[in-house]
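All protein chains of the complex are present and in place, except for one that has been dropped.
The first chain written gets the first letter, and so on, giving A, B and C; residue counts start at 1 in each chain.
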Amino acid sequence: MGITLPILILAIPFTMFLVLGIGGVKMPRKVAGVIGILANASLLAICYTVAFRYFFSGDTQFIVDGVRQQLQVFDVTWLAFTERLVVKIGFLLDPICAMMLVVISTISFMVHLYSWGYMEHEPGFQRYYAFLALFTFSMLGLVVATNIFQMYIFWELVGVSSFLLIGFFYKLPSAVSASKKAFIVTRFADLGMLLGILVLTFYFPTFNFIDITHNTGNVLASTGGATFLGASVLTWALVLIFTGGMGKSAMMPLHIWLPDAMEGPTPVSALIHAATMVVAGVYLVARMFPLYLVEEASLQFITWVGAITAFYAAVVACCQIDIKRILAFSTISQIAFMMVSLGVARPDIHEGLGYMASMFHLFTHAMFKALLFLGAGALIHAVHSNNYTAMGGLRKYMPITHWTFLIGCLAIAGIWPFSGFFSKDEMLSAMFSYSPFWGYWMTMVAGLTAFYMFRMYFLVFWWEENPHYKEHKPHDAPWQMSVPLLILAAVSCVAGFIPFGHFVTWNGEPYDIHINGQVAATSLTVAIIAIAFAGWLYWKKNDKPSLMRQALPALWTAAHRRFYWDEIYLFVTRKIIFGGICKGIAWFDRHVIDATMDAFASMTQFLSVKIKGMQSGSVQTYVVWYFLGALVLAAITWICIL
Amino acid sequence: MMIGLACCSNSNMKSIRGVMVAGSTVLLAMSIWLVVDFLGLRAAGDASEMLYTGSWMWYAPLNIHLAVGVDGISVLMLLLSSIIVFAGTFASWKIDPLPKNFFLWFCLLSTGVFGFFISIDMFTMFMFYEVALIPMYLLIGVWGTGRKEYSAMKLTLMLMGGSAFLMLGLLGIYWHGTPEGGVHTWNILEISHNASIDPSWQYLLFCFTFVGFGVLGAMFPFHTWSPDGHACAPTAVSMLHAGVLMKLGGYGCFRIAIFLLPAAAQELAWIFIILTGISVVYGAFSACVQTDLKYINAYSSVSHCGMVLFAILMLNETAMTGGILQMLSHGLMTALFFALIGMIYGRTHTRDIREMGGMMQIMPYLGVCYMIAGFASLGLPGLSGFVAEMTIFFGAFEHSELFYRIFVIAGTSSIVITAVYILRVVGKVILGPVQNDHHRELTDASWWERLATVSLIVCLAGIGFFPNWLNETIRTSFMPIIDALNSVF
Amino acid sequence: MDYSQFGAMLPELIILGLFLIVFLFDTFCGEGQKKMLTPFTTILFGLATVAIWLIPSSGEAIFGGMYVDDTACKAMKAILNIGVFIVFLQSAKWTESDEVAIRKGEFYELILVTLFGMYLMISARHFLLFIIGLESASLPLAALVAFNKKHYESHEAAVKYILTAVFSSAILMAGLSYIYALSGGSLYFGDIAEAIASGSRSGLLIVGLAFLIAGIGFKLSLVPFHLWTADVYQGAPTAITSYLSVVSKGAAAYAFFIIFVQVFGAVYSDLWEWMMYAVIILTITVGNLFAMRQKNMKRFMAFSSISQAGYIMLGVMAGNFGLASMMFYIFVYIVSNLGAFAVISAIENKTGKLSMDDYDGLHKTNPWLSFAMTLAMFSLAGIPPFAGFFSKILIFTSVTSTGSMALYMLVLIALINTIISLYYYLLVVKAIWIKPGDAKVEAFRSSTGERIAIWLCVAGIVFFGLVPYIYDYCYDAVKTAYGLLI
Partner (left out) sequence: MDLSMLWYLVPSVIMFTAGVFGFITRRNMIAMLISLELILNSADLNFVIFNRFLFPGQMEGMIFTLFAIAIAAAETAVAIAIIINIYRSLGNTDINSAKEMRH
């Protein structure tokens, strides 16, 4: 296919960024908004065209006897480290890429539209759109990366645009610190990724994904069985690269930035911290999946991290008050779901069902999680608070929001026929077939998911009406905000019926997906029980929740405080690194090194004072020095020579 | 050569601003022209080590020449210097007292810098080196702020201490640089062709020269002049000093220490790799807890310049190229930093980050520039810092011994720490609520300040987006040095 | 004997003639013309300088080799002449001051006599002639030091000077007597050189050498034979101080070189190399350490000149190549030091202020003086592009030419000392440019002579580093006189 469209895909958002970023200050907000939305509409169109051509045209460059091909549309040199280590900027088109193009452009467009209503009265509206454009650009560049270094470049760029967007309300210290936290934590993770790339390319000097994933054997051979601290260097490389993914996708223990990131505007949370950027980690693993297959250990690692995170996040989500935080933790746990299912994917288990499933879930999750966030945005817009304590019984006041939100909850809870059901079912069946333990474990997590989602749902829309609706009456959002809700809701309803296996599989060979009845039944029952329990607790105002809370106060507070991860981090950074290392080094610098330098000076001064007695002013001492000097000179030489 | 003339005429100018601006603009134009012409000649297939070479006998008895010539690296360095001189002129628009003398010394300083980069005769190189050092004393002492007398004296004396060792090293090279019976020469190229310095001497001379230049390169533990010096210097001087002068150290390190003493470089690199590796992390860590903007930046300069020497010591093509890229990037970036700090200080009259906040609301332009500089410093793709650091890391990691690779890993950790202290400042000073209410009526940048900053930002972004031509130019210029190194074993 | 031989010692004759002219003029002219004396002498001396610079050296040895006037000697004499000329210029104002005016004739005559003595020192190739030169160069100085009748310091300085001077000449003669014992009965340099080369390394010789070093080191004020310097420099009239600090030092340095390299060259490496090694290190370091603390400008310059003498002596360690560098160093040292002294004396003549604190903020009132002073200080500290830098580097280069590690270390120590010296030279610069507060010296216009002197010095400082003319001159002179250098 021609390179025009791919180039446009990258060019449009970047131009938007420049235009709005530099010229934005001058232009009125309406103009900026319109430009942004129109640009995104065109972007949407182009992305869809590309994706559909890839999937449906049946052109031989895309699909050869049923196997979907990986195609480098273009690949231009950007910087040459050595002969073989050459950084290129390119456009790699393959199933997951095409899927991501669809996801990103869709959500991005929705968010642009939504923000027009949501952010209308915020100062710096133009800046906001510029940052959105920057993010879209970086995210697209990330997914179309032809080589791992290009991915790293855009990895950093999405990081910084997320930093800018979280810190959009830069006058609030909380927003600023949240953005700093997000940037630094992810940066730390990226360091791991960089090291991983260093190690990998040290043994197998190429960045190109295709070279890597098609010659996994050579990669393994090139390391020559070298090991470091017990593990093979390849495992190290892969785990380190995955660390980058952990950072972006907020896996334990690098998850702490995501809840705080909710300080940003809600549409931003929907776009970046629910749908697109946070799944970059999953995407990274999927991208290098063949290589991960080589090292069993690395997949094990991924599975464990994912499973633990999923459970942890689900538990924490049950005890949050801020609805955006609840959604954030649910995001974490859902992404962990995908990770686990990638971790358990094996070619010999249903042709790598887990891989397909996690991509499927990535797709559906993007849709319904964006839906939920935008709904939450609408709620916040209406009651001007993030906490469900300020809500309750809103179903009468804002019906659209209510219904769409309900659909979202059902989808994420995995109720038939909503999209979440199908993807989650695939994942669970993959896990069951890998090992029943993980299967049951994740089913339990699924149940928790259903519970906390509906806990929120009931608390927000049923429970009891908040008294201060009297003075100001909540109402549904303007059309710019409602339309995206409706669209996304619709998608969440039908997306499940997409025969995903025909499009995205680990090796490009399509196959039919079939509901595993037993798994489906289990998860469905678990979900329904959970929902029922939630309903029993939170349908009407009562004191059961508080009773439960008093039953296990320690657990509740612990969960509410997210099991004290932030405190631990604060302690390490503030006390140990800042208070200890940095202060120590600064002190050392001033009082040891600098002091030594000054000591030379003061020593010289001291000497010059000491010897001043020599110049006593009396001729006779002068002459004594003179004479003795001559004699000593002679004497020493005499002793030395003769 | 043209540049040399240009700045000589420049240095005699009386400092009506117009003249100064004209001079620096001419300078900038000339160096751009030089770069273009140079690339043209290279493209035309002129493969000699140095272009525009010229040599005039000076002190005949000692065979001292005034020998000039440029290769890809020095051309870029000249370009960098002229850009910074250009920006510095605008940054010090409202200097007082004695603007005439200020610009006079300023020009002398830049004369030294330019002369250093164009000369390929060790003697003249050293002379220009010292010419560049000395005006610092008066520039800081007279026009500086804070404990200026102490800092100026300390800076001057420590750098002179460095050049004392350097001088001895150069003398040694001079006397041992030619085979028996040959005519002793100061010319770098001839010495490298003779390659007649026996290893036992090389070790000693390498230590002398490398320490000599290392002091100017702010190598741990000889870096303490730099925080105080930078903190007290006037804006333009900090710009030129951190931006260009510290680069003389790195430049000299490979042009003399490594190029002329390859055997010793192979043998002794590890000592200095340890030192520079320390200064990379060390500078970054101590920048985290400073409260004075200039101190923060000075320590980050220590860290970044440590990175330069670190890369150069890796003795492989890619890493050295990265080192040069880092020189350029750090030069522009830190110049931008100091310019901005100077402008902020000129308005708020404080550099203490605890007393500032929310500058973005008061002077958005400067705020944005500061954030851009910060991103460049923490290595954001699309700005020059990223290119340089990545080239260094990947080049250095090529090194065959695990020991060095471990050090590279230590070095990479600095990018996180950098992020920490940069964001600390950005979050505290630029973003956040306004700390001090009578900062509210402060004005945003004036046109000359915008000119100064924009010229630097454009270069930063330029390198960040299209690094490869630089990369090629530098790489080809390193060939002789790499050959010299390989010829040892 | 034929008196035509005297024709060979043309420079001495010129100076002698000048002396006579000045003497007669001073004696027989009426009160009216008295005031003409200063310009008259200065101009004549300027002409003499040019003449000595221009006339080729006869290059022949006369009086049986007692005296030679080879190119090197003549170059040295020319350099000294420049120094004296500048001294005359800068002292013109002072000689007009009423307490000196009556006796200014004596001033010029005595200076000329000492100069004559120095010429003899330079050209002497026989110890008798050398001693005569030395004494006639040092005795009149005592009178000159005591020239300020009204000032007690002047007397104290004079008495300190004369006593130590006589003591040192006594020591010198004692040392000579020991050398004589080993000399095979002759006091000719050449004969002694042969005798020493063939003779054994006896203790007598060592003591003799040590005493010789002490005796000549006294005039060069090498540590530990330097203690008179500071007091005398401080007490003497500024004109005399500057004269002492440069001209007599230069002559002594040259004579020192001739004696030790040409006569005792044979025992260089095993006897006196190490003596000089120690002495040089001591000189440079102690001089610097003392200079750091000084507040009185003249005393400050005294100690700085002590450490400078150490640098000059480096040339002795490097054979004839060293001699060339040494002569160049002396020239540069003359212009730099006299530049500084010209400023000092200008300010002293005007305001009588001598303390470094009085120089605070000088640039506000007297920018040109400050400029000149700064250049002089930079040049003394050895900072490019001023001449001092080149002279220092050249002398270091020549010292390292022998390639012995010990000498590298010596140079290293010297280089490290340059840091200390830079420190205290910068103190002056700091006082002038950086110290806050109003200037303590009011703005004034310095006299013509002083201004010319300052201009000459500044020109020398700026040009003769960048333009290698002087160095080539010295180099060629030494080369033609003593053969190949490197």
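Going forward, contacts are C-beta pairs under 8 Å (C-beta built on N, C-alpha and C of every residue); 3 or more make two chains touch, one makes a residue touch a chain.
Note that the structure is predicted; figures quoted are calculated from it, not measured.
Listed by label, the shown chains that the missing chain touches in the whole complex are A, C. Among C:23, C:180, C:371 or C:444, the one in contact with the hidden chain is C:180.
Residue in contact with the omitted chain (choice from C:73, C:146 or C:441): C:146.
Among C:131, C:196 or C:362, the one in contact with the hidden chain is C:131. Of the candidate positions C:16, C:61, C:101 or C:159, contact with the unshown chain belongs to C:159. From the options C:14, C:62, C:92 or C:230, the residue with contact to the unseen chain in the full assembly is C:230. Residue positions on chain C in contact with the hidden chain: 127-128, 131-132, 135, 139, 142-143, 146, 149, 152-153, 155-160, 162-163, 165-167, 169-171, 173-174, 176-178, 180-181, 184-187, 230-231, 234-235, 293, 299, in rising order. Contact between chain A and the absent chain runs through residues 612, 615-620, 623-624, 627.
Simple rule for what comes next: only the chains that are shown with their structure count from here on.
By number of C-beta pairs in contact, the leading pair of chains is A-B.
With centres taken as mean Cα positions, chain C sits 43 Å from chain B. Spacing of chain A relative to chain C, judged by their CA centroids, is 78 angstrom.
If each chain is reduced to the centroid of its CA atoms, chain A and chain B end up 37 Å from each other. Chain C has no residue in contact with two or more other chains.
Annotation for chain B: residues touching 2 or more other chains are 157.
Contact residues on chain B toward chain A in their complex (touch as defined above): 154, 157-158, 221, 224-225, 282, 285-286, 288-290, 317-318, 358, 360-361, 375, 378-382, 386-387, 390-391, 393-395, 397-398, 405, 408-409, 412-413, 415-416, 419-420, 423-424, 427, 431-433, 467-468, 471-472. Interface residues of chain B, counted against chain C in their complex, comprise 58-62, 123, 127-128, 130-131, 134, 137-138, 141-142, 148-149, 152-153, 156-157, 160-161, 164-165, 167-168, 171-172, 174-176, 184. The touching residues of chain A, when paired with chain C in their complex, are 604-605, 607-609, 611-612, 614-615, 617, 619, 621-623, 625-631, 633-634, 636-638, 640-642.
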